[in-house]
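Right, I'll just put the structure down here and ask away after.
Only one protein chain is missing; all other protein chains are in place.
== subunit A ==
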Amino acid sequence: MNSSFGSNPKVRFGLVVVTFFAALAILGPWLTGTVMGIDPRANDISAIASPPSSEHWLGTTQFGQDVLAQLIAGARGSMFVGVLAALIGTVLAIVFGVTAGYFGGRTDHVLNFVTNIFMVMPVLPLIFIVSGYLRGTGLWMIAIIIGVFGWAGGARTLRAQTMSVRNRDFVLAMRMLGESNPRLIGSEVLPHLGGWVASMFLSAMIGAILAEAGLAFLGISDSGAISWGSMIQAAQSQSAVLRGLWWWFVPPGLCIALIGTAAAMLNFGVDELSNPKLRSATRKVVRRTRRVERAVAAETRTA
(Lines give C-alpha, C1' and ligand atoms only; values in the text may rest on other atoms or scores of the structure.)
Protein backbone atom coordinates (compact mmCIF):
# COMPACT_ATOMS: atom_id res chain seq x y z
CA MET A 1 0.00 0.00 0.00
CA ASN A 2 2.66 2.46 1.04
CA SER A 3 4.95 1.56 -1.80
CA SER A 4 2.20 2.14 -4.34
CA PHE A 5 1.45 5.47 -2.69
CA GLY A 6 5.01 6.68 -3.09
CA SER A 7 5.55 5.21 -6.53
CA ASN A 8 2.85 7.27 -8.21
CA PRO A 9 4.64 10.16 -10.02
CA LYS A 10 1.86 12.63 -9.29
CA VAL A 11 2.06 11.81 -5.64
CA ARG A 12 5.82 12.03 -5.63
CA PHE A 13 5.65 15.48 -7.16
CA GLY A 14 3.13 16.58 -4.55
CA LEU A 15 5.20 15.16 -1.71
CA VAL A 16 8.37 16.87 -2.92
CA VAL A 17 6.71 20.27 -3.28
CA VAL A 18 4.89 20.14 0.02
CA THR A 19 7.98 18.93 1.84
CA PHE A 20 9.99 21.70 0.21
CA PHE A 21 7.61 24.40 1.37
CA ALA A 22 7.28 22.87 4.79
CA ALA A 23 11.06 22.89 5.13
CA LEU A 24 11.12 26.47 3.91
CA ALA A 25 8.56 27.43 6.52
CA ILE A 26 10.39 25.69 9.34
CA LEU A 27 13.92 26.73 8.37
CA GLY A 28 12.86 30.21 7.17
CA PRO A 29 14.37 32.43 9.88
CA TRP A 30 17.61 30.46 9.81
CA LEU A 31 17.83 30.63 6.01
CA THR A 32 17.22 34.36 5.79
CA GLY A 33 19.14 35.28 8.91
CA THR A 34 22.20 33.04 8.85
CA VAL A 35 22.59 31.78 5.28
CA MET A 36 21.54 34.87 3.37
CA GLY A 37 22.16 37.38 6.09
CA ILE A 38 19.19 39.48 5.02
CA ASP A 39 16.30 40.64 7.15
CA PRO A 40 13.16 40.41 5.01
CA ARG A 41 11.91 43.63 6.60
CA ALA A 42 15.13 45.62 6.22
CA ASN A 43 15.03 48.43 3.67
CA ASP A 44 18.06 48.63 1.40
CA ILE A 45 17.97 52.25 0.28
CA SER A 46 20.61 51.61 -2.35
CA ALA A 47 18.41 49.15 -4.23
CA ILE A 48 14.81 50.32 -4.60
CA ALA A 49 12.61 48.28 -6.94
CA SER A 50 15.63 46.83 -8.64
CA PRO A 51 15.30 43.76 -10.91
CA PRO A 52 16.95 40.44 -10.01
CA SER A 53 20.70 40.75 -9.61
CA SER A 54 23.53 38.77 -8.09
CA GLU A 55 23.02 40.65 -4.85
CA HIS A 56 19.23 40.32 -4.70
CA TRP A 57 18.41 37.13 -6.60
CA LEU A 58 14.76 37.97 -6.95
CA GLY A 59 15.18 41.70 -6.93
CA THR A 60 13.84 44.15 -4.38
CA THR A 61 10.55 45.82 -3.63
CA GLN A 62 9.56 49.45 -3.81
CA PHE A 63 10.78 49.71 -0.23
CA GLY A 64 14.14 48.09 -0.95
CA GLN A 65 13.25 44.79 0.73
CA ASP A 66 14.72 41.58 -0.65
CA VAL A 67 11.96 39.62 -2.46
CA LEU A 68 13.58 36.21 -1.93
CA ALA A 69 13.86 36.80 1.82
CA GLN A 70 10.27 37.99 1.87
CA LEU A 71 9.18 34.92 -0.10
CA ILE A 72 10.82 32.63 2.45
CA ALA A 73 9.31 34.50 5.37
CA GLY A 74 5.99 34.50 3.52
CA ALA A 75 6.11 30.73 3.19
CA ARG A 76 6.21 30.54 6.96
CA GLY A 77 3.22 32.82 7.33
CA SER A 78 1.13 31.18 4.64
CA MET A 79 1.93 27.61 5.66
CA PHE A 80 1.23 28.43 9.28
CA VAL A 81 -2.20 29.75 8.45
CA GLY A 82 -2.86 26.86 6.08
CA VAL A 83 -1.90 24.11 8.52
CA LEU A 84 -3.50 25.62 11.60
CA ALA A 85 -6.76 26.44 9.83
CA ALA A 86 -6.86 22.99 8.24
CA LEU A 87 -6.22 21.34 11.61
CA ILE A 88 -9.02 23.28 13.27
CA GLY A 89 -11.39 22.70 10.36
CA THR A 90 -10.64 18.97 10.17
CA VAL A 91 -11.03 18.41 13.89
CA LEU A 92 -14.37 20.23 13.87
CA ALA A 93 -15.49 18.28 10.82
CA ILE A 94 -14.61 14.99 12.53
CA VAL A 95 -16.31 15.97 15.78
CA PHE A 96 -19.52 17.08 14.10
CA GLY A 97 -19.63 14.73 11.12
CA VAL A 98 -18.53 11.46 12.68
CA THR A 99 -20.51 11.94 15.88
CA ALA A 100 -23.66 12.77 13.95
CA GLY A 101 -23.23 9.88 11.54
CA TYR A 102 -22.35 7.35 14.21
CA PHE A 103 -25.06 8.03 16.75
CA GLY A 104 -27.84 9.03 14.37
CA GLY A 105 -31.21 9.92 15.83
CA ARG A 106 -31.53 13.08 17.87
CA THR A 107 -27.78 13.67 18.12
CA ASP A 108 -27.66 13.61 14.34
CA HIS A 109 -30.58 16.03 14.06
CA VAL A 110 -28.95 18.60 16.33
CA LEU A 111 -25.44 18.32 14.91
CA ASN A 112 -26.67 18.24 11.34
CA PHE A 113 -28.73 21.35 12.00
CA VAL A 114 -25.63 23.19 13.21
CA THR A 115 -23.67 21.90 10.22
CA ASN A 116 -26.33 23.13 7.83
CA ILE A 117 -26.28 26.56 9.40
CA PHE A 118 -22.53 26.80 8.89
CA MET A 119 -23.00 25.44 5.40
CA VAL A 120 -25.36 28.17 4.20
CA MET A 121 -23.63 30.95 6.10
CA PRO A 122 -21.98 33.36 3.71
CA VAL A 123 -18.52 32.51 4.92
CA LEU A 124 -16.39 35.09 3.14
CA PRO A 125 -18.37 38.17 4.20
CA LEU A 126 -18.45 36.77 7.71
CA ILE A 127 -14.71 36.31 7.75
CA PHE A 128 -14.40 39.93 6.58
CA ILE A 129 -16.63 41.18 9.34
CA VAL A 130 -15.06 39.14 12.09
CA SER A 131 -11.48 39.76 11.06
CA GLY A 132 -12.22 43.40 10.44
CA TYR A 133 -13.59 43.56 13.95
CA LEU A 134 -10.50 41.84 15.35
CA ARG A 135 -8.18 43.98 13.26
CA GLY A 136 -4.52 43.48 13.76
CA THR A 137 -4.72 40.30 15.81
CA GLY A 138 -2.17 38.41 13.79
CA LEU A 139 -2.01 35.26 11.73
CA TRP A 140 -3.21 33.13 14.64
CA MET A 141 -6.58 34.79 14.67
CA ILE A 142 -6.86 34.67 10.87
CA ALA A 143 -6.17 30.93 10.90
CA ILE A 144 -8.68 30.28 13.66
CA ILE A 145 -11.35 32.28 11.90
CA ILE A 146 -10.80 30.48 8.61
CA GLY A 147 -10.84 27.09 10.36
CA VAL A 148 -13.94 27.76 12.42
CA PHE A 149 -15.96 28.89 9.42
CA GLY A 150 -14.78 26.29 6.96
CA TRP A 151 -15.58 22.81 8.29
CA ALA A 152 -19.22 22.29 7.34
CA GLY A 153 -18.68 20.68 3.93
CA GLY A 154 -16.18 18.23 5.35
CA ALA A 155 -18.52 17.34 8.20
CA ARG A 156 -21.21 16.52 5.65
CA THR A 157 -18.93 14.10 3.82
CA LEU A 158 -17.69 12.44 7.00
CA ARG A 159 -21.23 12.06 8.28
CA ALA A 160 -22.28 10.21 5.16
CA GLN A 161 -19.20 8.00 5.23
CA THR A 162 -19.64 7.23 8.91
CA MET A 163 -23.23 6.20 8.32
CA SER A 164 -22.06 3.67 5.77
CA VAL A 165 -19.33 2.28 8.03
CA ARG A 166 -21.17 2.16 11.33
CA ASN A 167 -23.43 -0.71 10.33
CA ARG A 168 -20.74 -2.81 8.75
CA ASP A 169 -20.47 -6.27 10.27
CA PHE A 170 -17.15 -5.67 11.97
CA VAL A 171 -18.53 -2.70 13.88
CA LEU A 172 -21.62 -4.68 14.88
CA ALA A 173 -19.42 -7.58 15.94
CA MET A 174 -17.22 -5.43 18.16
CA ARG A 175 -20.27 -3.71 19.62
CA MET A 176 -21.74 -7.11 20.36
CA LEU A 177 -18.59 -7.97 22.30
CA GLY A 178 -19.26 -4.97 24.50
CA GLU A 179 -16.89 -2.39 23.04
CA SER A 180 -17.71 1.17 24.13
CA ASN A 181 -18.88 3.83 21.69
CA PRO A 182 -15.79 6.05 21.90
CA ARG A 183 -13.62 3.04 21.18
CA LEU A 184 -15.86 1.88 18.36
CA ILE A 185 -15.58 5.32 16.78
CA GLY A 186 -11.88 5.75 17.37
CA SER A 187 -10.62 2.30 16.65
CA GLU A 188 -13.14 0.71 14.26
CA VAL A 189 -14.79 3.54 12.31
CA LEU A 190 -12.22 6.35 12.07
CA PRO A 191 -9.43 4.30 10.46
CA HIS A 192 -11.78 3.76 7.52
CA LEU A 193 -12.23 7.48 7.09
CA GLY A 194 -8.48 8.11 6.92
CA GLY A 195 -8.49 8.81 3.21
CA TRP A 196 -11.39 11.23 3.49
CA VAL A 197 -9.81 12.99 6.43
CA ALA A 198 -6.47 13.31 4.65
CA SER A 199 -7.96 14.72 1.48
CA MET A 200 -10.15 17.03 3.54
CA PHE A 201 -7.08 18.29 5.37
CA LEU A 202 -5.22 18.92 2.12
CA SER A 203 -8.02 20.83 0.48
CA ALA A 204 -8.66 22.77 3.69
CA MET A 205 -5.01 23.72 3.66
CA ILE A 206 -5.11 25.05 0.11
CA GLY A 207 -8.38 26.78 0.91
CA ALA A 208 -6.89 28.45 3.95
CA ILE A 209 -3.75 29.60 2.12
CA LEU A 210 -5.90 31.07 -0.62
CA ALA A 211 -8.30 32.62 1.87
CA GLU A 212 -5.45 34.21 3.79
CA ALA A 213 -3.99 35.55 0.56
CA GLY A 214 -7.37 36.91 -0.36
CA LEU A 215 -7.82 38.55 3.01
CA ALA A 216 -4.35 40.01 2.92
CA PHE A 217 -4.95 41.27 -0.60
CA LEU A 218 -8.04 43.06 0.63
CA GLY A 219 -6.02 44.49 3.45
CA ILE A 220 -7.67 42.46 6.19
CA SER A 221 -4.68 40.89 7.79
CA ASP A 222 -1.95 41.58 10.20
CA SER A 223 0.03 44.37 8.55
CA GLY A 224 3.16 43.32 10.42
CA ALA A 225 3.10 39.68 9.33
CA ILE A 226 4.64 38.56 6.07
CA SER A 227 2.74 36.10 3.95
CA TRP A 228 2.50 35.51 0.22
CA GLY A 229 -0.83 37.28 0.29
CA SER A 230 0.53 40.34 2.03
CA MET A 231 3.39 40.47 -0.49
CA ILE A 232 0.97 40.56 -3.38
CA GLN A 233 -1.11 43.14 -1.54
CA ALA A 234 1.93 45.36 -1.06
CA ALA A 235 2.87 44.97 -4.72
CA GLN A 236 -0.67 45.83 -5.76
CA SER A 237 -0.80 48.91 -3.56
CA GLN A 238 2.39 50.19 -5.17
CA SER A 239 0.98 49.49 -8.68
CA ALA A 240 3.76 46.97 -9.32
CA VAL A 241 1.84 45.52 -12.26
CA LEU A 242 1.60 48.83 -14.08
CA ARG A 243 5.20 49.63 -13.38
CA GLY A 244 6.40 46.25 -14.63
CA LEU A 245 7.93 45.14 -11.32
CA TRP A 246 7.05 41.53 -12.15
CA TRP A 247 9.68 40.06 -9.78
CA TRP A 248 7.69 41.45 -6.89
CA PHE A 249 4.31 39.80 -7.46
CA VAL A 250 5.03 36.80 -9.71
CA PRO A 251 7.07 34.69 -7.20
CA PRO A 252 4.47 34.73 -4.38
CA GLY A 253 1.72 34.08 -6.94
CA LEU A 254 3.66 31.15 -8.33
CA CYS A 255 4.23 29.73 -4.86
CA ILE A 256 0.52 29.81 -4.12
CA ALA A 257 -0.23 28.11 -7.42
CA LEU A 258 2.49 25.54 -6.88
CA ILE A 259 1.39 24.45 -3.42
CA GLY A 260 -2.19 24.29 -4.63
CA THR A 261 -1.17 21.97 -7.45
CA ALA A 262 0.93 19.85 -5.11
CA ALA A 263 -1.94 19.38 -2.68
CA ALA A 264 -4.21 18.42 -5.56
CA MET A 265 -1.66 15.84 -6.73
CA LEU A 266 -1.45 14.35 -3.26
CA ASN A 267 -5.21 14.18 -3.24
CA PHE A 268 -5.13 11.96 -6.30
CA GLY A 269 -2.92 9.54 -4.44
CA VAL A 270 -5.13 9.57 -1.38
CA ASP A 271 -8.13 8.93 -3.62
CA GLU A 272 -6.55 5.85 -5.09
CA LEU A 273 -5.66 4.61 -1.63
CA SER A 274 -9.10 4.99 -0.18
CA ASN A 275 -11.03 4.06 -3.29
CA PRO A 276 -13.66 1.63 -2.07
CA LYS A 277 -13.77 -0.04 -5.48
CA LEU A 278 -10.24 -1.31 -5.03
CA ARG A 279 -11.13 -2.71 -1.65
CA SER A 280 -14.26 -4.50 -2.71
CA ALA A 281 -12.37 -6.16 -5.51
CA THR A 282 -11.51 -9.13 -3.29
CA ARG A 283 -15.16 -9.80 -2.61
CA LYS A 284 -16.03 -9.62 -6.23
CA VAL A 285 -13.32 -12.11 -7.00
CA VAL A 286 -14.73 -14.45 -4.39
CA ARG A 287 -18.18 -14.23 -5.86
CA ARG A 288 -16.91 -14.78 -9.34
CA THR A 289 -14.89 -17.84 -8.36
CA ARG A 290 -17.91 -19.26 -6.63
CA ARG A 291 -19.95 -18.86 -9.78
CA VAL A 292 -17.31 -20.73 -11.72
CA GLU A 293 -17.26 -23.45 -9.10
CA ARG A 294 -20.98 -23.82 -9.36
CA ALA A 295 -20.81 -24.07 -13.12
CA VAL A 296 -18.15 -26.74 -12.88
CA ALA A 297 -20.14 -28.63 -10.30
CA ALA A 298 -23.21 -28.53 -12.54
CA GLU A 299 -21.14 -29.73 -15.46
CA THR A 300 -19.82 -32.75 -13.60
CA ARG A 301 -23.24 -33.60 -12.32
CA THR A 302 -24.76 -33.69 -15.76
CA ALA A 303 -21.79 -35.50 -17.23
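Quick note on the criterion: a residue touches a chain if its C-beta (ideal position, glycine included) is under 8 Å from a C-beta of that chain, and two chains touch if they have at least 3 such contacts; residues count from 1.
Just so it is clear, contacts and distances are computed from a predicted model.
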| item | value |
| --- | --- |
| Per UniProt, the name of the complex member that is left out, chosen from "ABC transporter ATP-binding protein", "Cytochrome c oxidase subunit 2", "NADH-quinone oxidoreductase subunit H" or "Cell division protein" | "ABC transporter ATP-binding protein" |
| Chain not shown: contacting residue from A:V16, A:A173, A:V241 or A:L254 | A:A173 |
| Identified contact with the non-displayed chain, of A:R76, A:R166 or A:H192 | A:H192 |
| Contacts of subunit A with the absent chain, listed as residue ranges | 168-174, 176-179, 183, 187-188, 191-192, 279, 282-283, 286, 290, 293-294, 297-298, 301 |
